[in-house]
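Note that this complex is displayed minus one protein chain, with the remaining chains in position.
Take a look at subunit A:
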Amino acid sequence: MPKRTDIKKILIIGSGPIIISQGCEFDYSGTQAVKALKEEGYEVVLINSNPATIMTDPEIADRTYIEPITAEFVAKIIDRERPDALLPTLGGQTGLNTAIKVAELGVLDKYNVELLGADIDVIKKAEGRDSFREAMYKIGLKVPESAIVHTIDEAKAACEQIGFPIIVRPSFTLGGTGGGVAYNSHELEELCTVGLDLSLNTEVMIERSLLGWKEYELEVMRDKADNVVIICSIENMDAMGVHTGDSITVAPAQTLTDREYQMMRDASIAIIREIGVETGGSNVQFAVNPADGELMVIEMNPRVSRSSALASKATGFPIAKIAAKLAVGYTLDEIRNDITRETYAAFEPTIDYCVVKFPRFTFEKFPEADDTLSTAMKSVGETMAIGRTFKEAFQKGLRSLEIGCFGFGGHAMFELSSMDQRDLELKLKTPNSERIFAIHEGFQRQMSIEELYELTAIDPWFLYNLKQIYDTEVLIKKIGFSGLDRDFLRKVKQLGFSDRQIAYLTKTSEDDILEMREKERQKPVYKLVDTCAAEFEAYTPYYYSTYEEEDESRPSEKRKIMILGGGPNRIGQGIEFDYCCVHASFALREIGIESIMVNSNPETVSTDYDTSDKLYFEPLTREDVLHIIEKEQPNGVIVQFGGQTPLNLAVPLAKMNVPIIGTSPDSIDRAEDRERFQKFLQKLNLVQPDNGTARTTDHAMEIAKEIGYPVVVRPSYVLGGRAMRIVYNERDLKEYMTTAINVSSEHPILIDKFLKEAIEVDVDAISDGETVVIGGIMQHIEEAGIHSGDSACVLPPHSLSKGTIEQIKEATRAMALELKVIGLMNIQYAIKDDILYILEVNPRASRTIPFVSKATGVPLAKLATKVMAGKTLSELGFTEEVHVDHYAVKEAVFPFDRFNNVDTLLGPEMKSTGEVMGLDKSLGLAFAKSQVAAGQSIPSEGTVLFSMRGDDKKTILPVAKQLTELGFSIMGTKGTAQYLNDNGVTCTKINKISEGRPHILDKIQDKQIQWIVNTSRGTRTTEDSYSIRRAALNYHLPYTTTTAGAEFMTMAITTLKKQPMEVKSVQEYFE
């Protein structure tokens, strides 16, 4: 069946900002799908609020709306664009939920828009717990005993039947938000309260816990002729009870007989048919009882997912691309397999390697949060490793995580030898982010596989394999450096040991091991990922390393440049950097240079085999990268685009004579090294806040005293403000020094004067060494002191004077030229009392590059790449800063709803996972859009609660006045209410929680408050203001924690009273 010709224009909904459980895998999938549909001649309209995505690049879709992903906005776009069809299965749960709402509003019927892939009934059947279970019973499949409840009482009653422990799963939420395991009725009540609230339809399922059962996933595809194929099977190493996003997972399934696997395959096919997903991909999750093989269906996602992205990278089969083609009517046997060229998409990939995925956690950012893993996802990113054996892939995966360990054992991190045996057993029993290290410690204590299995429920097969790694570790230690002969080295490398591990175990250096390997000629070879286990010739150069005989890499004679990616996403280093890497690759293609991508993150566009001329799916460590460089001999290597990960490799690589292009590693160091940086600024007559560098606690105290509190403290060489803190007094500093020195012992602690109430400005610029062009100037909305990644910002600056802007431009130019920047540079400025301070200079791609590029229509990362490849800006025709006549507002999105007990207050340590952009001619509307896009509703009437710290009361007065004029009632806590009343604003006093009832929480629960403005000082927040913020979060109330934020919100409300938000495509902005 050929493609459909009755539809011409297709609307695609993206997934919005990066949040936990919805990462950049949907950009990868969406970009693939949009490209596939355009290739087929369809006009594609796209909505996505996330500017850091490749899919929102103006040349990807025909019409791109960077607008909030809500049913209302989608309706507006449909009204404007009149698409024939809507493809709802590419934007994750957000895309699917929004599509349902749009349909329920009657918009699809009104405009005669067809849903492709899966219609509303299908989506509801798959997502609604009741309907899904019924469907499973109908086709003879088992699901865990359960009950659907809508109230706490129903939950308790049902629980009496099923018995504890039970799993609580809210319907229609993201990544199992609010779900969990309850062991008693108290926990049940707690989980159900949150779950009912989070569920879009106030529905929670409680079900029999299958803790300890093996967990599997199958990726299924169906075409409209009812052909069904399985793309990949995935086995979770962590047993049931841990969200699959937080599990270590392995592809393909390892511990199933063929008969068991085929049963699962049959079940998946029956499920996709019964649910009725007409075309496209689905993910089905199963549990298997290890004792007797009993099979249960857990759930099905009728859309592309995190797992489908992983499956695509694990097999080489581009699920999203094929899903898009199936959606417009092709059948599987009509679509060519890109990799083999001679075969079709109608087959099942078979792989001849083992894939291990590790979740990447960032609990270090949320020390108050519990790192226990359960059914609600907590990881922020993932890394994937490919090896010819599980052991090799497992160790490669661990070192790809970049958490300081270079494999399983053989490093000084996560040392648990002093842990009490009972605590260790607890750490093994309760899934947590460090359990793998507890297993290692278990081996060290001679615990048996049986004991470890009993505690962890991790299948013995995995434990045996880990034990083999451990035994080899012991052997390396025993044999020592002198015993490393050729055969043993080879064996050890085949088990995935890194040189760092071997060096650690033999008390030598990484260079010693490398030298030894060179002598013994033990180097990795590269094999292809080809979907077919070498049965057919493969044409896509997608490689992984291993220690074997045959090398399949084919280095070309062309001019080529290698791009080092950012590895697993984490807070502070996410999709923004991948965006830059992808652009680097695109730019190289444009100027005819071969691009070679190295990355280990399966969620990204950069690891799509389509993105670069060559892809090496490898850990970003010195060892792994050096080997690829040795093989490929690139003319240049780009380390400045992938964030801190590749940047940290700059100096080690340069030492090995690797041709790093763009700004030199020495210049990077000059900007990063505090002492050199100081001299640099002095030379240019630029000012920075008073500061010092301390290597000991005493020294730090001295410096702080000299500068005067408050001070900002942080370790050097970190990204995302890791361990950065504003310290108000000596006691806090002392405490900080004892914890922070551990963060990065090789590097000193930096202490800066904190510029209270300063305006912060971010500048991205590009330079070819002679010409410097400003890419964009962004003014932060929040005052200095909040990490730039977390603060909202406006482009162009909304309240800077002409003079200040000129001063900024001058300083930027001077610094770029002095540092001999070739490529991108980001500078953070602060302005206080008309003095321009330089806070930070980063001669590399910054987190704001995609935002600036989207806001100005200038592809900065591409231009920079070309500059780094030797072009001048004048050759590229970019010598003048672009002025726009609209506003772009960036707002950050936070994971606070994932972590109980975490304060939502912002500070110098970055905590956001993602960002959105609001774009409009009016600043008020641009800000309003950014808030809506970030999930914050904007109140149009009702009551605003103010609870302000000291000085902020004064600042907030005009805001309160204006809100009164707009018809809002004002409520305030004691001090605030008194101040406002004294100054002519009628304000009702409300009790703080400690002041007795009725208090703020009562009012919130009674829905008598529509917006909360609450500011608080320092890190030691009072109990009261903390619970107000948590309550606001739990009840989805708009809340603002800065006065500047409140001012902007009020401006947005004012503007919205006069004019509604309208939509406009990016292409129209830059016509």
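Here is the rule we go by: a residue touches a chain if its C-beta (ideal position, glycine included) is under 8 Å from a C-beta of that chain, and two chains touch if they have at least 3 such contacts; residues count from 1.
Heads up, the rule we're going with is that contacts and distances are computed from a predicted model.
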Seminar exercise, completed: Complex minus one chain; that chain's UniProt name from "Carbamoyl phosphate synthase small chain", "Acetoin:2,6-dichlorophenolindophenol oxidoreductase subunit beta", "High-affinity branched-chain amino acid ABC transporter permease LivM" or "Putative circularly permuted ATP-grasp superfamily protein" is "Carbamoyl phosphate synthase small chain"
Seminar exercise, completed: Considering the complete complex, of A:354, A:593, A:888 or A:1031, the missing chain is touched by A:354
Problem set entry | Residue in contact with the excluded chain [from A:6, A:550 or A:1006] | A:550
Exercise. Pick from A:225, A:479 or A:1033: which residue touches the chain that isn't shown?
Worked result: A:225
For this session: Consider the whole complex, including the chain that is not shown, and state which of A:193, A:254 or A:664 touches that chain.
Result: A:254
Problem set entry | Hidden-chain contact residue, picked from the options A:164, A:414 or A:461 | A:461
For this session: Spell out, residue by residue, where the missing chain touches subunit A.
Result: 225-227, 229-230, 252-262, 265-266, 290-293, 331-333, 342-344, 346-354, 388-390, 459-461, 464, 527, 532-537, 548-550, 552
